[in-house]
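This structure is in structure tokens; I'll ask about it shortly.
Left out: one protein chain. Kept in place: all the others.
Presenting chain A:
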Amino acid sequence: MVCIRKATVDDLLAMQTCNLFCLPENYQMKYYLYHILSWPQLLYVAEDYNGKIVGYVLAKMEEETTECHGHITSLAVLRTHRKLGLATKLMTAAQHAMEQLLSYSDLAISLRPPFVLVIVKVYGAEYVSLHVRKSNRAAFNLYTETLGYKIHDVEAKYYADGEDAYDMRKQLKGRKHHHHHHHHHHHHGGGCCSAETKADEKPGSTEAKTE
């Protein structure tokens, strides 16, 4: 059927085309390069049996002054390839990779000139955020019902055509100082990937992150 795999640099042109075909929010190639060269683990594509890219997710880690969290920059699946759960699978793959990154990374590097190195302290909360059009029922349902996102805020006139956006958030699997492990059973395939993430937990690192 459709293959879900990590994106490579060679996929970027096809991802851009898919984005331009499906969504009015578009980006120049440089932005795609920025994503893959910063967080290569977070970009996934859906590739059909003919080798065509029919969906993608573009994600990043957001480096703000008070916290570090994941953010979904863009997600699209061709209309012809809906009802296959591709959006869910892409999101799940990206979220899983984010969880891994959030377990270890406190550092944020600002890349704005004059290339000043900014070290940012991170506190507790690990979550992933995204924006969705208020009127986009289908996407909204996907995020809330299937993937477990909640509305965090409304950003008025977020989109270029003036439409409002819901700023949505989903808590990710807790860090080491969360003492109970919830297994997020992702909706792909039959296997449970939590067996894998369990092994990632370092036994000795349960102390909370210090300043």
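By our rule, a contact is a pair of C-beta atoms (placed from the backbone, for glycine too) under 8 Å apart; a residue touches a chain by one contact, two chains touch by 3 or more; residues count from 1.
Convention: contacts and distances are computed from a predicted model.
Only one chain is not pictured, and the protein name UniProt records for it, out of "N-terminal acetyltransferase A complex auxiliary subunit NAA15", "Golgin A7 family, member Bb", "Tetraspanin" or "Phospholipid-transporting ATPase", is "N-terminal acetyltransferase A complex auxiliary subunit NAA15". When the omitted chain is restored, the residue from A:D48, A:E62 or A:D164 that touches it is A:D48. Although one chain is not drawn, its touching partners on chain A can still be listed: residues 1-6, 8-10, 12-13, 16-17, 20-24, 26-30, 33-34, 36-38, 40-41, 48-50, 54, 78-84, 89, 93, 97, 100-101, 104-107, 109, 111, 114-117, 119, 135, 160-161, 188-193, 195-196, 200, 209.
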